[in-house]
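A single protein chain has been omitted from the complex, and every remaining protein chain is retained in its original position.
What follows is chain A.
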Amino acid sequence: MPNYKLVYFNSKGRAEVVRLMFAEAGVEFEDKRVQEEDWPQLKPTMPFGQLPVLYIDDKPPLPQSGAIERYVARELNFDGGSSLAFAYIDMVCNLLEDVGSKVPFMEKDEAKKAAGTKDALENHIYPAFDKIEKKFKEGGEEFLIAKRLTLADLAIFHFSDVARVIDANFITKYPTLDALCKRVAARPSIKKYLENRPKTPL
């Protein structure tokens, strides 16, 4: 097993799905969390000046959370077992990224932030989840894709976790997805990880 080091801020954000994969797979990794005050000095040394970044043995560091997620999913068998299955998993993750990015988390003007958040929820997030819920319910499967736990299930779980910040009862609107998230959280390795991880809102 290679040596993995994941560098990110002290939050869930764009690193958490990768951390969940390592936890579920029982793979050790260095979970390096950069403090805000140390970031300005570290930033220019990062491949694209951003975090997260994944170090794998002595290979050049890999930036871009999407690329990291997809690489780790493949290495640790969270990719559904075929290219086509992985494409649908990729689609779900992209969709979550797409609708999630519409939430103006960084907006300083409170009124603008509230309006932007409402717009993101009503015009992007809820419609997307309506469709995912419908399809998942109709399919009657335990997991979203390929009849096994994949990156897609973990991505939905993480999204539902963070979405509580903008809608406290978010996932309860989607009973089948809610049940999936509960099943994910109850898996022994994930349960242990969730109990022990640093508590941060986002």
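Keep in mind that, in the parts below, a residue touches a chain if its C-beta (ideal position, glycine included) is under 8 Å from a C-beta of that chain, and two chains touch if they have at least 3 such contacts; residues count from 1.
Definition applied: contacts and distances are computed from a predicted model.
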Item to check | Protein name, per the UniProt record, of whichever chain is missing from view ("S-formylglutathione hydrolase", "Vacuolar protein sorting-associated protein 35", "glutathione transferase" or "Very-long-chain enoyl-CoA reductase") | outcome: "glutathione transferase"
Checklist entry - Which one, A:42, A:128, A:179 or A:194, makes contact with the chain that was left out? => result A:128
Next on the checklist: For the chain not shown, which residue from A:34, A:51, A:95 or A:156 touches it across the whole complex?
Outcome noted: A:95
Checklist outcome for this item: Note that chain A touches the absent chain at residues 47-49, 56, 59-60, 62-64, 66-68, 70-71, 74-75, 83-84, 86-88, 90-91, 93-95, 98, 127-128, 131, 135
